[in-house]
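Shown here is a partial selection of chains from the complex, left in place.
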Amino acid sequence: MTDNDSGDFHERIHQNFARQAALHSLGAELTRIERAMVEIELPFDVKLTQQHGILHAGVISAALDSACGFAAYSVIDAEASILTIEFKVNLLSPGRGDRFLFRGEITKPGSNIIVADGRGYAIGDGPAKLIASMTSTMMIIRGREGISG
Amino acid sequence: MTDNDSGDFHERIHQNFARQAALHSLGAELTRIERAMVEIELPFDVKLTQQHGILHAGVISAALDSACGFAAYSVIDAEASILTIEFKVNLLSPGRGDRFLFRGEITKPGSNIIVADGRGYAIGDGPAKLIASMTSTMMIIRGREGISG
């Protein structure tokens, strides 16, 4: 972990989020930023669905990947950047609900590689329902032109 | 493999594609349908990018998941349906290009579980560049109300 003060990583994650065109077109909001844990929320929208009327796996992947990535930004130096190498998504229950919550948490911070786990939940009338999990492997990038964070 | 005649699975895959709101909002087109192999193409659009200006991992996941899923529809009975259980995506090179091609191919057809592998390519001036790979595990659903394919 680095010595970033907390104001710093909050601001950098918000700026980073502001540049993510794909997330905005989904209607995503950054609702919680802690060191090593970030949450993104998404209201239901029919344009986010697949043929069965449930949240599309690509939307779930985008939101979980972003939550894991932002969690990684909270544990690296201000001048470093994050690149996702790979992730695995398990689709556990159909994504039906009024809103969706996606949480990314750092499982293993490292000097080169960061591993995070993410969980997605559908939120409606009843209790939150676990709809998806992700494990994501990311690489810390330093000083590579054109990919500044 | 089933005895579907080829016209049948072509039509079902096109109908299925027509119902996928999330894919349409990406600008995706179904460009090739063979038994056990389907291709989807996507023109570059700035709204599909993440903070570095390259194709968002969620978009890549959506397109590869769909290509793998449609390939699965080509090897199942007409009345059955496909549900993705899980997938893994490796992001191999930054997604920069004029167009993107996503191919899904069946690795292992089964009576309950189908495994497919997908590859994504960026297409521009030079040779096509491999940008991502996916392995996807899907389940064949039969007669479950409300999830008819």
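Order as written gives the chain letters A and B; numbering starts at 1 within each chain.
Criterion: a residue touches a chain if its C-beta (ideal position, glycine included) is under 8 Å from a C-beta of that chain, and two chains touch if they have at least 3 such contacts.
All values reported here derive from a predicted model rather than from experimental measurement.
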* Structure fact -> Expanding from the 2 chains in view to the entire complex of this file gives a copy total of 4
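Keep this in mind: only the chains that are shown with their structure count from here on.
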* **Approximate Å spacing (C-alpha centroids) for the pair subunit A, subunit B** => 22
* **Interfacial residue positions of subunit B with respect to subunit A in the complex** => 16, 19-23, 25-26, 46-52, 56-59, 61-63, 65-66, 81, 83-91, 94, 146-147, 149
